[in-house]
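Missing here is one protein chain; the remaining ones are kept as they sit in the complex.
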Amino acid sequence: MRVCAHFKDTSGGNGVGRMKKIRVSVLGVSGYTAREALKILARHDGVEIAQLVSRSEPSPHVTQFHPELAGLVDKRCRTFDARSVAAESDVVLSCLPHKTSFEYCGKLLDAGCRVVDLSADYRFQDQETYKHWYGVEHGDLEHLAEAVYGLPEINRDRIREARLVANPGCYPTAVTLAALPLVAKGMARRSIPLIAVAASGVSGAGRKIIEQFMFCSVHENVYAYKVGAHQHAPEMAATLSEVRGGRVEVLFTPYLVPMDRGILATVHVPLKDAPKNLTEHYTEFYRGEPFVRVLPPGEWPQTKYVWGTNVCAIGVTRVGDYAVAVSAIDNLIKGASGQAVHNLNIMFGLNETAGLK
Amino acid sequence: MRVCAHFKDTSGGNGVGRMKKIRVSVLGVSGYTAREALKILARHDGVEIAQLVSRSEPSPHVTQFHPELAGLVDKRCRTFDARSVAAESDVVLSCLPHKTSFEYCGKLLDAGCRVVDLSADYRFQDQETYKHWYGVEHGDLEHLAEAVYGLPEINRDRIREARLVANPGCYPTAVTLAALPLVAKGMARRSIPLIAVAASGVSGAGRKIIEQFMFCSVHENVYAYKVGAHQHAPEMAATLSEVRGGRVEVLFTPYLVPMDRGILATVHVPLKDAPKNLTEHYTEFYRGEPFVRVLPPGEWPQTKYVWGTNVCAIGVTRVGDYAVAVSAIDNLIKGASGQAVHNLNIMFGLNETAGLK
Amino acid sequence: MRVCAHFKDTSGGNGVGRMKKIRVSVLGVSGYTAREALKILARHDGVEIAQLVSRSEPSPHVTQFHPELAGLVDKRCRTFDARSVAAESDVVLSCLPHKTSFEYCGKLLDAGCRVVDLSADYRFQDQETYKHWYGVEHGDLEHLAEAVYGLPEINRDRIREARLVANPGCYPTAVTLAALPLVAKGMARRSIPLIAVAASGVSGAGRKIIEQFMFCSVHENVYAYKVGAHQHAPEMAATLSEVRGGRVEVLFTPYLVPMDRGILATVHVPLKDAPKNLTEHYTEFYRGEPFVRVLPPGEWPQTKYVWGTNVCAIGVTRVGDYAVAVSAIDNLIKGASGQAVHNLNIMFGLNETAGLK
Partner (left out) sequence: MRVCAHFKDTSGGNGVGRMKKIRVSVLGVSGYTAREALKILARHDGVEIAQLVSRSEPSPHVTQFHPELAGLVDKRCRTFDARSVAAESDVVLSCLPHKTSFEYCGKLLDAGCRVVDLSADYRFQDQETYKHWYGVEHGDLEHLAEAVYGLPEINRDRIREARLVANPGCYPTAVTLAALPLVAKGMARRSIPLIAVAASGVSGAGRKIIEQFMFCSVHENVYAYKVGAHQHAPEMAATLSEVRGGRVEVLFTPYLVPMDRGILATVHVPLKDAPKNLTEHYTEFYRGEPFVRVLPPGEWPQTKYVWGTNVCAIGVTRVGDYAVAVSAIDNLIKGASGQAVHNLNIMFGLNETAGLK
């Protein structure tokens, strides 16, 4: 097995041009998360784009999928060959859909490559939970156990050493970060569930061509879906339970709203033993985190202000015995590709904000 | 003196042209709720539009405020004269803003006119609550006590006899109707609050020309505001508490979403002694209501499907010990002007759906 | 051949309930134009909805296609049987796509029914033009010659007697009405083309589920398509040439803009012998037309103000040797279903505005 060693930055300054660039390949090029990953990687001084791999035939140019990459990324896609990818890459971002991604990631790991998987395939350590929510047996149990859940605000140290990082879902990123400072410190009652509602732009659903995402279906419309039954709810619960060291329930309802990008999540946390000043607590909790911004009391995040950034903005207040925390992210950046690059930066000892400013 | 008698329909058929039409005046013509009220009234066989009253000078034509009314309503506005309005009207819809409306409604009542007030001014029987949330002393205590809260699904009989109807707020209409079948039947725990989140289109804020409602501020953006502190929360709590016969708490957070019209509300109701099949219970509860539609299990309302209608569509499911009910209305129709006309129909013994099909 | 006689209104007043209602069937129920036609017909006092015919199996309820029709139209679709349709209908609106519609319309005519065809199939008297632009041989030459182009502002008298009305395209309606007062009166130079640009909402393309009409493709985007090569350009040219009595060229470019409904068209007409005051000329030309509104000088139409109406609003000015006329319509109403009902009203001697106020 080949170990993708850290390339230690010894240059001082930002080290541009002094260190060997990390070679990154991208699997599953046609979707929105791949597009955003490529935009970030193309402007990232510490990496170079290696292979683009698509299952489409015959090897389309990347701009056929994403005309907006013209002038930024000039590569044709290739078909998948695990050995070839591993030979030319230090790490692979898999932007394949869940239930497909595990077929590829295992082979890449075996071929000696590190992997950040943006699908849901490695997010649950419990294969039964996976099977229940995604409807299939997990196809890569061999590597599942070593997967690290890639929320840097929780798992930074484990991400550093990981071969396989499971990049979090978009809703779980927004909801978990909004609740974390209370749950992690034992300030949330566990006898009643956290109640979360999140509004998402349409790109969160990926590039599916179905009637419910047509312009005339979405425009001037809002609707809830999978009420209390979305596959991201158990992901939130699993993460918060692990952090808490005990079962945490999350009752979650997503809304589709007529915008392209952005998630606004509201989490109601029933409190016990919480400090008076929740904003202060959150600010302290997230001190030093490069991509979490806690807003002053009375200010609330807007998805517009984090659009295109890797930032999660959070406002919080107390209402009676509840904390109400509101978080905003760009679902394609902090909720997907930006967080993936953040993980990659951590994995390879790069500046955490490289490519993400 | 009160004159506004029912004009009995003795014609058979739908009676068009046979009965004396109800004369309706509109106060505060410039805003969105007046525009929608006029669209409905202009097509309503049982009424005729009497005076349009505006505080603007000098007496603009209604189409200067609302070009889309060209060909539908052809009247100039007039300045307010309580006696003149009362002489020419059976009922007045006040579309004035709160804190202003009570200055006019009292005079109209004294002059012998019935009134439907679309502002918040008569929604709270408790003047202290009003003062707390709206920041001023109530200016018409003389008539406050007789005001009937105009949610027909609760107060139909009292509306019929009322001189003064306080038309509900848009959020309270959506949230209250979603929770009502459980709260009214004692199936909601009262030790913890109902938790409600509602997304609203921009027209819900009225026709205010401020930066936060500019196109570039709203488009591709979602934000929460007045988190846990919106003036509609006590209105929901007051209504549900009265129905329940005991204090009901509501924790409420509104979202602004990039659309013109529509509210989607989600209410989480902690249950006790509730039936297994919540959909059946809701369906039974609202049987016969012309403007509430309960959706089959697994279907969820979309604001698009009630756009421009007076319908409140509701879906409900049970998740653990909670009911999650989702309701959709058009904030300008069921949430304002349509409900006002519904109230008017009830007050004058007209077919409840007249003008609202 | 059965002649769908006029049912003469002898009742005085609006005659509701006095005259036999026109029985209208709709073919091709699943699309947007059928949805809008049904909304209009359901509120039209002079008609009753007979059969709904869909090629989908097995006979879905109309609300499965259009949930917003719940409470308005309560019918299942049926499969096509020309004799059955003709027996139960006085007239059929065909909302089938072009290249399909002619297969059905001919049979209905032969079975004794009058037809308003909303597709492009009968708009060109010249079958070669049809073949060139639509790519197939015309499949119903037998009835093509008797088809009347259903722009009431031009062909009112012929529509009255027609068995088969070819309802105009949405772009041609907007562009033709904007240019008509000049072309019809010989005030347009013919040596250089009229130049037209029109922006359309997405519903103009019908209910096609393809990537270019996905929310994320259309939102925050504008693009031109079929530049100088749109199949509606020859339709405009044919109509204007016939009116003019000589070849008129139209250079046409359509834009797709991020809205659901509406067309805004700008037509540049090179002038000769035109009067000074173009607004006056347009006003005079359209005097008495119930659905054309000419705006005062300096005012320009907005699609919002004709949204949901059958009105075409037009503003016009002179710039140098050109007239610039701007028109706005709702593409689904005046550009499709509303105009179809207008034609139906004319064909059966009903009040022209019935159902369209």
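Each chain carries a letter (A, B and C) given by its place in the written order, and its residues are counted from 1.
Methods note: contacts are C-beta pairs under 8 Å (C-beta built on N, C-alpha and C of every residue); 3 or more make two chains touch, one makes a residue touch a chain.
These numbers come from a predicted model, not from an experiment.
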Chains still shown that are in contact with the chain withheld from the display: A, B, C
Contacting the left-out chain in the complete assembly, out of C:Pro193, C:Pro290, C:Gly338 or C:Gly355: C:Pro193
Contact with the hidden chain (one of A:Tyr134, A:Tyr225, A:Phe285 or A:Tyr305): A:Tyr305
Residue of C:Pro301, C:Gly335 or C:Gly355 touching the missing chain in the full complex: C:Pro301
Sole contact to the chain not displayed, among C:Thr63, C:Ser84, C:Thr129 or C:Thr253: C:Thr253
Touch residues of chain A, complete complex, unshown partner: 13, 16-17, 43, 67-68, 70-72, 219-220, 293, 302, 304-305, 307, 309, 311, 357
On chain C, residues whose C-beta touches the chain left out of the figure: 192-193, 195, 197, 199, 201, 217, 219-225, 227-229, 249, 251, 253, 255, 257-262, 264, 266, 268, 270, 300-304, 307, 315, 317, 319-322, 324, 326, 328
Residues from chain B at the interface with the omitted partner, ascending: 32, 202-203, 207, 209-211, 213-220, 258-260
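Quick note on the criterion: only the chains that are shown with their structure count from here on.
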Proportion of interface numbers common to chain B and chain C (over half same, under half different): same
Approximate Å spacing (C-alpha centroids) for the pair chain A, chain B: 42
Distance between chain centroids, defined by C-alpha means - chain A, chain C (Å): 49
Distance from the mean Cα position of chain C to that of chain B, given in whole angstrom: 37
Two or more partner chains touched - positions in chain A: 217, 219-220, 258-260
